[in-house]
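The following block contains the structure, expressed as structure tokens.
One protein chain omitted, others in place.
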Amino acid sequence: MIPTVAVTGTAPLTGVVAALLSGVGPASVEQLLATSANSPLPPLLVAVPLLVSIATLAVGYRFDRAAWSIAAIGAVLQVAIAGTLAWRVVTAGRVIHVLGGFVPPFGIVLVVDGLSALVALLIAVVTVGVLVYLRQAGPRGLGTTGDVFNMYVFLEITGLAAYALVASGDSGLAAVAALKYLMLGTVGASLFLLGVGYALIATGTLTMADLAVRLAEVGYQSTPVRAAFAFMTVGLGVKIALFPLHTWQPDAYSASPDGVSAFISALVSTVSAYALVRVVYSVFTVEFFAANPLARDLLLYGAALSVIAGSTLAVTQREVKRTLAYSSVSQFGLVAVGFALTNRAGLVGGIIHLLGHAVMKGSLFLAVGIIAIRTDARTIEEYAGLARRVPVASAAFAVLAFAMIGVPPAVGFVGKWYILLGAVEAGEPVVALVVVASTLLTLAYFARLIERMYFSPVTDSTGPAGTVADGGESSAGRDGRESESAVADGGSAGTDAATVDRNAEDTRDTRNDSDVEADTSAGADTDGDAGSAELDPVTDDPSGREVTAGMTAVVVLAAIVAVALGLLATELEALLRPTLEVLLS
Amino acid sequence: MIETGSLRPLGAVLVAALSIVGIVVFRARPNVREGWSVLGALGTVAVIASMVPGVLAGQAYVTDLGTFVPGVRFALRVDPLGLLFGLLASLLWVITTFYSIGYMRGLDEHAQTRYFAAFAASVAAAVGVAFARNLLVLFVFYELLTVATYPLVTHDETGEARAAGRKYLAYTFGGGVAVLAGTVLLYVLTGTTAFTPGGIAALAEADPVLARAVFALLLTGFGVKAALMPLHSWLPDAMVAPTPVSGLLHAVAVVKSGVFGIARVVLDVYGPGLMGDLGVGLPLAAIAAFTLLTASVIALRKDNLKRRLAYSTISQLSYIVLGLAILSPASMVGGLLHIPAHAFMKLTLFFCAGAIHVETHTDDISDMAGIGRRMPVTMLAFAVASAGMAGIPLVAGFVSKWYLLIGSVGSGQAIFAVVLLLSGVLNIAYFWPIVYQAFFETPEASDRKPLVESPLGGRYGDGPAATRADGGRPGDGRDEDPKGDRSESDRNDTAATETPLGSGTTRETDSEAAGETPPPETQDSPTETDAVQSEGEQAVDRYPSDHALPGDDRERDENTADSKNETAGPGEDRESSEHSTFHDHAYDEPHGPPAGGWEQRAFGEESSWFVLGPILTVVAGAVVLGIVPYWAIFLRVVELIVAGVTGTPRVVG
Amino acid sequence: MSLTFLEAGLLGFVLVCGLTTALLKDVLSSIIAFAAYSLGMAMFWVILRAPDVALTEAAVGAGVMSLLLLLTIARTVRPSHEAFTESIRLRTAGVVGAFVLVLGTTIPSLPAIGSPSAPVIDYRVTEYYIANTYAQTGVKNAVTAVLAAYRGFDTLGEATVVFAAGIAVLVVLRKEGFV
Partner (left out) sequence: MSAVTDLLLTRYNYLAVVVLSGIGMYMMIENRNLVKKVIGMNVFQTAIFLFFITTAYVEGGAPAILESGGGGGGGPYVSPLPQVLILTAIVVGVSLTAVALALIVRIYAEYGTLDEEALREVTGE
């Protein structure tokens, strides 16, 4: 029961936390108030999940199932609110809510523009998805703030919820990873806070819109302003997990439960990246970069480095979840590259890739979860021949992986296209090269997985042979040839891999075409449950956990969304256009 | 050209794509599933054919699906060039589908649903490539084509198939990246990526250095799939795929999508005029000429039939590129016409190779002496198609090569005419021995192939145990350590294949040859026994170091499978691939020639009609193209294309 | 403001406590030093005219925090060491030194302590709070007013943080039977 409470209680907070940090452009406060539609919805966006989470906590003590239902209702409500808000943003341009009637810069104002509406919607939708998947979590909310200190508070709430979620894993490793995450996350948040302090000392205000004006008055080249930028960016960089500030992230992702990994990867880092856009564009504005080209270059090249380093590390991993975790380092690098380009195409690309990555990476983790439940496969070697045992999840995984690689027309490609366009327009050949090469870098680690899932015979992953093969792999992971031979070595040491292979083929050959799809590769499959696994996705599993139709549906749906989003990129851009104009002005 | 809004371009892609659904849904019922394949193929070709009259009348059909990314519409358009490729791919898909059915069932292959689904997806993507309205949409389908073909290359799921698939992905995605970079640069330079016959006007005003860079990027990208040297090495490896795949995809759809991309770039992005101004035509032509000759020479040395065909493909694709690069109207007609011409001929050849494989499990040319008795129709078709490849009149290849010759001489670049003629000779050199020995030799009395290793004309009386050209001796190089295996055989091969011709390509060919030893994996006990019995002969075979006991073989296969640079044998069938080791060993039934030579089979009894029918159809197509090219539509379409680009109404009387 | 002896003394005390916290090897001693550090800090804040914050720091920082720390070592372990102080590793010290240096270079550009022309004091936000708080909220303590009214949303967040932390602790300790 406690785990339920845990997830139920904290998840919602995450949402809240995640909540919302939105802001406005450098337009003056008065202008902001004059040009925006007022609405009671933004605070609801924050309040609903909070209330729901308290309700789930209370009810969850007695009735597990009821808690889930409440959470689900809350999440759906949240989607409705976020959807309505997004629609209002489309029609009215910008929606604000002045809290308690205290006008900024003295009070706090919630501002929803195209960007924050999108992030809000993303959070709400992902929550529903993860909820359906987990069938035991709570809702989350989202907020929008136009105040940098408020941003800190919400970042910390997000962080707290995330730490708790990571720690909800069963193993002691989860606790260690959570503590590491907590320490580094706190340092990141503290640095952000220090940055806020510098901004405050330089300007005397905290409201984004007001700050933007005041920072310009103070002068972008003054030391406190620069320090403010540096500390805020580095602080957020830790939270986003950009190389080399990423060290908490692989542990946290791989040690937490699968649903949690999905949730964190899809939302927590995403929200931090969103905060980065706000800080860079709404607070410091493009002119800051113009006055401090070094700051831009550092951010840009640091992000580019993150792309390369993340991919390289991803290739060397044995565990699938760690591979995906390092992949996030790389993909967020790409997002940050887009942001740092400070031109329209780059920014659009960054945002699209941010959203796309949330959908793709989150779903990849969910797919990994399904696969783990069904087959206990967690390492890359164990993924051999998976496609026959878990066809639907494998197919979704493959589609998502190719989308992530950037095969058009999926969303992964569209984001990359914009970022690349931005890099070329900005006259950054090196960065353009990195962006282009990121396709191949991503291919390097995903192709390895897909090949194993679809075209490798199943090997005995539980016996001693498997262990030997694993040992050989880690050093050879980078090179397909070596790894192949390493596996074979291991195989011959214990179980004769060749024999296993041959059995598999015999089995296959004796079968007729009719049941090929349902082929079990029984010859090599020691799990023994693979035979029935094929056509019915909801069958027995070795560990006692169940894969529900809902879980599979979420993953499949996400794969479709990943492709469809690519085709809808124009609409996304249209939604963002007014916001972009403000941000880039 | 009048543009007409129409759903038919989209329809053509969708029909092919939707057939996948049917194929997957009815995976448990092979007959219905194959019915969907056929239906999809017929539907696609019908939709495309319905546009032929309109296009010939100067119309273009456009489906506009809205903006994809700013400044770029997601639009499909059927213009003459697109029609040429789309019609070709879909037409041959119909034929190949029937052939696939015969082939896959004949071999009782695994994962047939995946095979047919991926096949349909590949063709859908190829049609998309054909009809793309602009470079970015073309890129979209180009990448999808890569993904869709990958399962086909790796179909076998053996170590070597995976290695080939990996190589294929690395090469083609690498190429895709270059195309993407080029497209972005082009967009930044000109603000558009739309194809314009005669070239994008704004490009002429762009910085020439950047324009050349874009050209180089695009060419590199498309050159991968077009197998221009030195980007070709994925293609021979990909021959590990089932033969129909090698036939349609690796001789028509996939490789031609690369060539087609180059054609789009040359004709509709740069235009011949700007190409000349930038001076990029000549380097391209030089690369094509180099590829053309080198690949022909390598083909000479391939004993595995499919590999020889693969190198022949590499060489023939360069004809097309060469024709485009020479930039004269006549050569362009020749080059473009060679797209369908080569497709028909090469498909015939692959079908024949596949038929031989299905019926007799023979893959190596050296095993095929006298096979004309066993498979008369097949080998006859093979002979006709080979003749066409060499440019002998009355077959398709002649017409296109004729135009190419006229074009190169006419534009004062006679050097390329010499190259073309030389290549024709080489074509004969590597095809004629196959045909000759099939009909006029017997297994007992045949010379050894590949030809380069022995004097032209062959040498009779070589016993199987004789010292090999590669210097291998019986028992030489026995190597118990699997790890040492590769380097050992490499050394042997270096000695074996050193030829006067091996300049820049020697290394390449060495490693190719190194892999020629197939994975001696055995499946059925009779074969295994054979393998043991024939140990003595094996040891003296061309790659002594590869020899080991069968048990070791299996293990070593695992170890080295991926390190092999190429497929050892026709990957579609592990059972028989081991037998390609037994080059001159004539006694193992039923692989290779049976004892006492090939039995005589009558017309129609040599194979199933699922296999023979397609062969006859394609070869007939090749002949029709050669005799009445104008009537066969393709030449008309080609002339329309060239006229649109250059403004010359009729190129050659 | 100029540096008085009281301030200098307190500041020195805080610094020494901080240093001691870092250097003492024994965890319990370190916790005690930390509590002293917090208390010193709270007193210093009184001098800086922040009584509310000082009160909170004394209660929460020195009180609750020390309690939690002590509770933790009571439930876990207090390793015994032969060495009395930590040994200083130069590499880490170098890294930290670099950070300190970077941070230090920004100091000269900051306004002098207590300067009435510093933006924080001078800008309209502070002036507005001072001028209007009582009229608008009826609360004399501007800090309370701002906390509860103007920045009530922050405070909502603060409450959420505590709520979240409570649940997080529940989650983390679920195996300990704390609940």
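Some notes on this structure:
Letters A, B and C name the chains as they come in the text, with residue numbers starting at 1 for each one.
Keep this in mind: a contact is a pair of C-beta atoms (placed from the backbone, for glycine too) under 8 Å apart; a residue touches a chain by one contact, two chains touch by 3 or more.
Being a predicted model, the structure only gives us computed values, none of them experimental.
Under the touch definition stated at the start, the shown chains contacted by the missing one in the entire complex are A, C. For the chain left out of this panel, the touching residue among A:193, A:324 or A:449 is A:193.
In the full complex, chain C makes contact with the omitted chain through residues 1-3, 7-8, 11, 14-15, 18-19, 21-22, 27, 30-31, 34, 37-38, 41, 44-45, 48-53, 56-57, 60-61, 64-65, 68-69, 71-73, 75-77, 79, 86, 88-89, 92-93, 95-97, 99-100, 103-104, 107-108, 110, 112-116, 118, 120-121, 125-126, 129-135, 140-143, 145-147, 151, 154-155, 157-158, 161-162, 164-165, 168-169, 172-173, 175-176.
Within the entire complex, the positions of chain A that touch the omitted partner chain are 149, 152-153, 156, 159-160, 163-164, 167, 172-173, 175-176, 178-179, 182-183, 186-187, 190, 193-194, 196-197, 200-201, 204, 206.
As a convention for this text, only the chains that are shown with their structure count from here on.
Steps from chain B to chain C, minimised over paths through touching chains, total 2. Located most centrally within the structure is A, per distance between chain CA means and the overall CA mean. With centres taken as mean Cα positions, chain C sits 33 Å from chain A.
Taken in their complex, chain B has these residues touching chain A: 24, 27-30, 66-70, 74, 104-105, 108-114, 136, 139-140, 143-144, 146-147, 151, 154, 157, 159, 161-163, 165-166, 169-170, 173-174, 176-177, 180-181, 184-185, 187-188, 483, 521, 523, 554-555, 557-563, 574. Put simply, chain C touches chain A in their complex at residues 105-106, 108-111, 118-126, 128-129, 132, 149-154, 156-158, 160-161, 163-165, 167-168, 170-172, 174, 179. Chain A makes touch with chain C in their complex at residues 2-3, 5-7, 9-10, 13, 16-17, 46, 50, 54, 57, 99-100, 102, 105-108, 110, 145, 147, 149-150, 153-154, 156-157, 160-161, 163-164, 167-168, 175, 178, 198, 200-206, 210, 214, 218, 222-224, 227.
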